[in-house]
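Shown here: the complex without one of its protein chains, the others still in place.
Chain naming follows the written order as A and B, and within any one chain the residues start at number 1.
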């Protein structure tokens, strides 16, 4: 039986892969290209984190991420017309993935002995860097730099973890609060169209 | 005396570097920029593989790759007008490089104790990731995601290796069959214009 966290991890990976595959399809990538973009969107953030932390990337130890991306590709091929109606479902899934990936990245860094400020950055990289790869591959300016609160939600969740940590809360409680904060920040930001200020150009 | 594999490695590196330098010249890069793009096209895939496998990148242990890229740049500067007539020669060289890099990446991963499915991915990264760097540097959507069978040939060759492996073939035989499969897949795909289906956009 997979654990609750494994189920969330699968949902998050699936949602991230779908987001990569859909954007690749809009650029008329072939099946292979779409698969690669979906896979890198899902595992890119964790891979950068693991390279920086000098540990073996998680996807190299378990083929589940490859299989999950394959299922996401099959889903897009079979149900491409109905995907537009599932927009809200995917948004929820994507936010679950963002929250979980942030918590996983943060926890992994702390368990390796890194200070909390490094862990917060690693959590944000885990959640948001995959989308940067995706946008570089489809030759667009990364969305997270311009629109909506996305990676910023990871940072807010990391700050919530830091507060719990400073108050000597149990790690599992701090992780739940962190994940819920990321999720709620992301949902509220989109619902109420909360944006960061744009930097004025010269 | 260089071994047969070293000669093939030099030919593959030269062909990959030429491909990077020619595309850089089409974007009016200066000599230095063209050299860097050629070098990264040649060694980028192996470097990503070695970072993921946590070993020192091969090009940092032997200056031959720098020298080979320098010769490729000199070649393009001196013979730029005649390069167009050598199109088929470079296509053969590039396919040799693709096949050899795949075999090298696959073998290196297996010798480090990684499972066969990781080794197949590493072989494909070794063969194809350099071209992704090249296309990101010249600000184009990576060719391998959209056109022709390229990285897919590495995966097919990797599958051939897997079958030999499952049948308990000798490693050297499995490597030859893998390399030939990559080479033949690539040649046939271009000759008969075999493509993967395009993913339909929304």
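The criterion applied here is as follows: a residue touches a chain if its C-beta (ideal position, glycine included) is under 8 Å from a C-beta of that chain, and two chains touch if they have at least 3 such contacts.
Computed from a predicted structure; not experimentally measured.
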Given B:32, B:172 or B:192, the residue that touches the chain left out of view is B:32
Given the contact definition stated above, which residue among A:11, A:51, A:71 or A:169 touches the chain not shown here? A:51
Logged for subunit B, residues touching the omitted partner chain are 21-22, 24-34, 36-37, 47, 51, 54, 56-57, 60, 63, 66, 76-77, 80, 83-84, 136-139
Interface residues of subunit A (partner: the chain not displayed): 51-52, 54, 114, 117-118, 132, 136, 139-142, 144-147, 151-152, 155, 195-202
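Heads up, the rule we're going with is that only the chains that are shown with their structure count from here on.
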Averaged over CA atoms, how far is the centre of subunit A from the centre of subunit B? Could you give it in whole Å? 30
